[in-house]
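The complex appears here minus one protein chain, its other protein chains still in place.
We just call them A and B in the order they show up, numbering each chain from 1.
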Amino acid sequence: MNRTLAIGLFSGTDDRLNAAAVLIAGAAALGRPVHVFLQYWALAAFRGAIIDEDHGLAPEAGAAGADAVHRLARLGQASWAETLRQAKEIGQVEIQACSLSMDLFELEADDLDPLVDGVEGVTAFWLAASDADVLFI
Amino acid sequence: MNRTLAIGLFSGTDDRLNAAAVLIAGAAALGRPVHVFLQYWALAAFRGAIIDEDHGLAPEAGAAGADAVHRLARLGQASWAETLRQAKEIGQVEIQACSLSMDLFELEADDLDPLVDGVEGVTAFWLAASDADVLFI
Partner (left out) sequence: MNRTLAIGLFSGTDDRLNAAAVLIAGAAALGRPVHVFLQYWALAAFRGAIIDEDHGLAPEAGAAGADAVHRLARLGQASWAETLRQAKEIGQVEIQACSLSMDLFELEADDLDPLVDGVEGVTAFWLAASDADVLFI
């Protein structure tokens, strides 16, 4: 049960990020190390200046889905960023930015939220995931 | 070959649900246990009142993609729900609703199609996936 969970986190909408955060927090609470590799729109969402803002939803949410998500937020549901902060407190969760995606958005490490532990290339990701369950979200 | 396949099923459009159903049915036919955890828009699509309706396609389908999908449906291709019903008859396929997503949509167990076997939290999902290939769809 302490097999690493490695996640290529690509999506940057609040619904997918929240689903990812719940899966990460659940795995971390069970004692599993989690290694997250932020690509594309997920990396953009982890910029410190905007991480706690609204990141939209997948188009399939529609108006009814958006209403449901916003209702739960008003009721006090933790945001995905907050869930990840809690997961890092209780477990071993490492979050790395993909170096290619850093170039894509012309970001520096300082632009990222403190949730992000560093920047790595794809080779480092695969080495961290060498004995892991691997998800792409 | 009898390693469990565990799927975090998040997407609720017919194209992704059909791809998931084909992968699930194929694994079940090979004797692999399959454990599905319904999150967000996938859970919404499994409501009994609407499971057999049109759930739309990913935006990338475009008009030509939609035409292709509808042509195949007219030719008698089984829907993803029907493929999953067949998969449950021939193999060991368990479908659980994520409890957080049940709260999101204010659903009760009775609102779900009989394809869904129950409601579980993320911890139960990870315990079921403790020695499994894990996909997020």
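Operating definition for what follows: a residue touches a chain if its C-beta (ideal position, glycine included) is under 8 Å from a C-beta of that chain, and two chains touch if they have at least 3 such contacts.
Please read all numbers here as calculations on a predicted model, not as lab measurements.
J.: If the hidden chain were put back, which of A:29, A:44 or A:115 would touch it?
T.: A:44
J.: Using the touch definition up top, pick the residue from B:58, B:100 or B:115 that touches the left-out chain.
T.: B:58
J.: Contact with the hidden chain only, please: which subunit A residues?
T.: Answer for subunit A: residues 8, 10-13, 39-41, 44, 56, 58-59, 98, 100, 103-106, 121-123, 125-127, 129-130, 132-136 touch the chain left out.
J.: Residue by residue, what part of subunit B touches the chain that was omitted?
T.: Counting over the whole complex, subunit B touches the hidden chain at residues 1, 5, 15-16, 19, 22-23, 25-27, 29-30, 32, 58-61, 65, 68-69, 72, 133-137.
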